[in-house]
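After the structure tokens below, expect a handful of questions from me.
Note that one protein chain of the assembly has been removed; the remaining protein chains are unaltered in position.
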Amino acid sequence: MRLSRRRLLALGGLTLAGAAAPRPARAATPKPGGVFRFRGYTPPHFDPHLTASYTTMINLSLTHSRLIKHKAGPNVKPGTFEYEGDLAELWSQQDDTTYVFKLRKGVKWHAKPPVNGRELTAEDVKYTFDRFQTIKGNANQHMMASLAKVDAVDKYTVKFTLSSPNAWFLDFLSNPVALCIVPREAVEKFTDLKSAEAVIGTGPWVLDKHEPKVKTTFVRNPEYFVKGAPSIERVEAIDFPDPASRFAAFITGQLDAGPEFPGMMLRHQDVKTAREKRPNLRVVTFPSNVMTHVGMRVDTAPFKDIRVRQALSLALDRKGIAEATLPLGSVRNPPVAAGLAAWALPVEQLGEGAKFYEYNPKEAKRLLKEAGHGNGFATTLTYNNYQSQELIDAVQMAVKFWKDVGVEVTVVEKPYAAYFASAYQGKYEGMMMGPQFPALDPYNFLAQYLPEEPKNQSHVNDPVLTDMILNSTRALDEKKRRALVHDAQRHAAKQVYYLRINSQIYYAALDPALKNFGPNLGYDYGGRLMAAWWDR
Amino acid sequence: MLRKYAFKRLLIALPSLLLATVIVFSLSRLIPGDVVTLMMEENQYAKDLAEMRAKLGLDRPIYRQYLEWIGRAATGDLGRSLYSNRPITSELTYRLPVSLELGAVALVVAVLLGVPIGIVSAVRRDTVRDYVARSAAIMGLAVPGFWLGTLVVVLPAIYLGWSPSIQYTAFGADPWRHFTQFLLPGFLLGVASAAAIMRLTRTQLLEVLRQDYVRTAWAKGLRERWVVLKHSLKNALIPVVTILGIQVAQILSGTVIFESIFGLPGMGRYLFDSITERDYPAIQGINLVVVTTVVAINLLVDLVYAWLDPRIRY
Partner (left out) sequence: MARPLDLTLQPKWRDRAPAARPLRRALAAVGSFCRRKPLGALGGVIVLALLVMAGFAEWIAPYAYDQQLPGARLKPPGREYLLGTDNVGRDILSRIVYGARVSVTVGFLTVLLGNAVAAFIGITSGYFRGRYDILVQRVVDAWQSFPYLIIILSLLAVLGPGMLNVILALSILVAAATSRVIRGATLSVVEHPYIEAARAMGAGHGRVILRHVLPNVAATIVIVATIGLGGVILAESALSFLGYGVPPPHPSWGSMLSGSGRTYMYSAPWIAIWPGVAISLVVFGFNMLGDALRDVLDPRLRGS
């Protein structure tokens, strides 16, 4: 499919490709200064190319920049991820496998040795991506699997060449995970970027002090390339392990935002008390993209029979499980997590597949009988409890629901490392259950239906579905892509390869004095906080 | 005389310590093989299986691994954490004092609570005061520590708008705040040990009070009673010193829970985090330090005991 000339990429409302600087839209004049304290995480280390841990990415989102980033602000609908330029001022797609980025001029690295505040150039971008792709032990390398090479055309221009067209390339690039630009000198001086001294970026804040398992402090970068940002002088990420104590700290005003994962959230059970104790608390609700599902060995009996899968789905009272574990509300998940507002197809629009989200034990028993399991059958379910009472309760309730239709499920609990290397990668017998990676793009969810993917926990091998998904990856036109993604979801739902449990509705809680801040999914705290300011 | 006794006790303590290090060391060898693979794959602790095994020391015969490990430990090198790649010793120099301070406060509280209650219980034996005192002490140990800790953090937040600080203050930053942040968790931790100390004080004092010379002095009147009490206490409390050694191990246990609830970056929490992260070298290093600490304190306790009671310096 040959594309004509230079194609300016329009995405979701942007009429000129990536030309907008992330200028904060504000009504009142922001007041500089103040401290923002939130619940932080101590990372194992700070090297984005040697870990997949969100704990690292959250910290780096405050200190580092990417080529393009997600738009942020109170007007951004949570669950949507339009991108805008960060280090890149403009970008364009020359043909279906070539992207050219024009970098902003005058971007300075943090004034820390050995980089000492020099200007960022295209060489830095090339260096970063080369290291990302070649370093051993990078669990995120698959993100750039289609990237063939990166060229620094001149001081401020970078060219990316893909090995095959990938419509999601820019989405991957803007993801706050692992693709921040890093300086060569830091790697050469410190051998790797693991230590706190090596945290040198071009982001809005500079890492000031890191006390492991206690607190990490960031101070405003005076040379940040966006004029007037950031307003907040200091950011403190306070690591605190116990949920009850964290909440007590929140309601006594020691934290400025809700203390629960992925950041700034409240547990449903705490919302009422939080509202009482902190008057005028600003609460924003939106669906979570952490989706828990049940995977089954659809390549073996009895799960090979679609009727069995349908029966297991109908036997589950998803609403009941949600009410027991998420009292303030939940959303049903189509094959792409409902949290991705721009791509997920609401369950009502799934067509034939929608009816399997209902609770109908009688129909379930009938289907089982029809499939030859009138007396039920026995199987196992492997999971890890993720230290989550909600998950433990959900598993127990699910087992009970299946027992009611004659399916005896023995629960096998595994410690995290064992679970992750086995059941999470599809090595289990019978069924498995667990939360999935909270991706920000639909491809990562659909990839779980592709035969070669390790995350294909159900061992799905459906050529029709595989074709749909791969075609969507090649559809550079967004409207067409969306239609294909929707089709894939309808087909997948009909086949009932996974049983998806409802996801919670996040209750993000923020101090009302914090202005111009819009919470969202994903780990880009820096991007969202950049334009915020304290009104007090 | 005392020096000879001290030397003797040291000789006895050393083999126990060495045995303890063998126990600590062998724990890691019990790791199932597939977990080694997982540590490499999922945590990216190493680039391939061979390096993973080398990092865990599994590529050499076991006695050599042990000797290397213990030899390096003796010079202060406990290896590197798999999780953070930082030297374990430097992490512990930071965390050990926090746990020791917490433990010290707990021990003081335990003694200050346990001894007086034990005395009251013994002197007013089998009266209502005795029952109330003993019940209170046992209740202190019967209520699960993490629950008490949770209540103490959460209830004031709801009803008084106050909660212990979520941020740990190091000594250098603010010495007074640094000290006071240990008071609440230390008190709760000490309450459980207070019961054991109370018990022993009570029984020891009863034992002494029953002696004939004491009974005659008692019968003689109030002033004598007071003097008698003072003397009996001295004799009764000496054995209580021995139990302090055991209580130290008990208290160090409790640090795992209380450091988590009160956000203190101590050794207990470090151990718990290392276990969650499958950081076996760190688990080994922490256990080694903990065991050495307990043995050292026990030795100290033995010496104090011998100093107080010359009879046992055989």
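By written order: A and B. Residues from 1 in each chain.
Quick note on the criterion: a contact is a pair of C-beta atoms (placed from the backbone, for glycine too) under 8 Å apart; a residue touches a chain by one contact, two chains touch by 3 or more.
Model, not experiment: these values are computed from the prediction.
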Contacting the left-out chain in the complete assembly, out of B:P15, B:P61 or B:G172: B:P15
Touch criterion as defined above, residue of A:G33, A:G117, A:G320 or A:P512 at the omitted chain: A:G320
Full-complex contact with the absent chain, from B:L264, B:I283 or B:V301: B:I283
Residues belonging to subunit A that touch the chain removed from view: 243-244, 267, 269-270, 272-273, 320, 323-325, 327, 385, 387, 389, 392-393, 395-397, 399-400, 411, 413-415, 418
Subunit B residues that touch the omitted chain in the full complex: 12-13, 15-17, 19-20, 23, 27-28, 30-32, 131, 134-135, 138-139, 141-147, 150, 154, 158, 195, 199-200, 203-204, 206-207, 239, 246, 249-254, 256-257, 260, 268, 271-272, 275, 278, 283, 286-287, 290-291, 294-295, 298
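Rule of thumb we're sticking to: only the chains that are shown with their structure count from here on.
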Centroid distance [mean C-alpha coordinates] between subunit B and subunit A, Å: 42
Contact set on subunit A toward subunit B in their complex: 44-45, 50-52, 136-137, 139, 194, 211-215, 238, 240-242, 244-249, 251-252, 254-255, 273, 277, 416-418, 420-422
Residue ranges of subunit B touching subunit A (in the complex, touch as defined): 34-35, 37-39, 41-44, 46-47, 83-85, 91, 150, 153-154, 156-158, 161-168, 170, 260-263, 265, 269-270, 273, 276-278
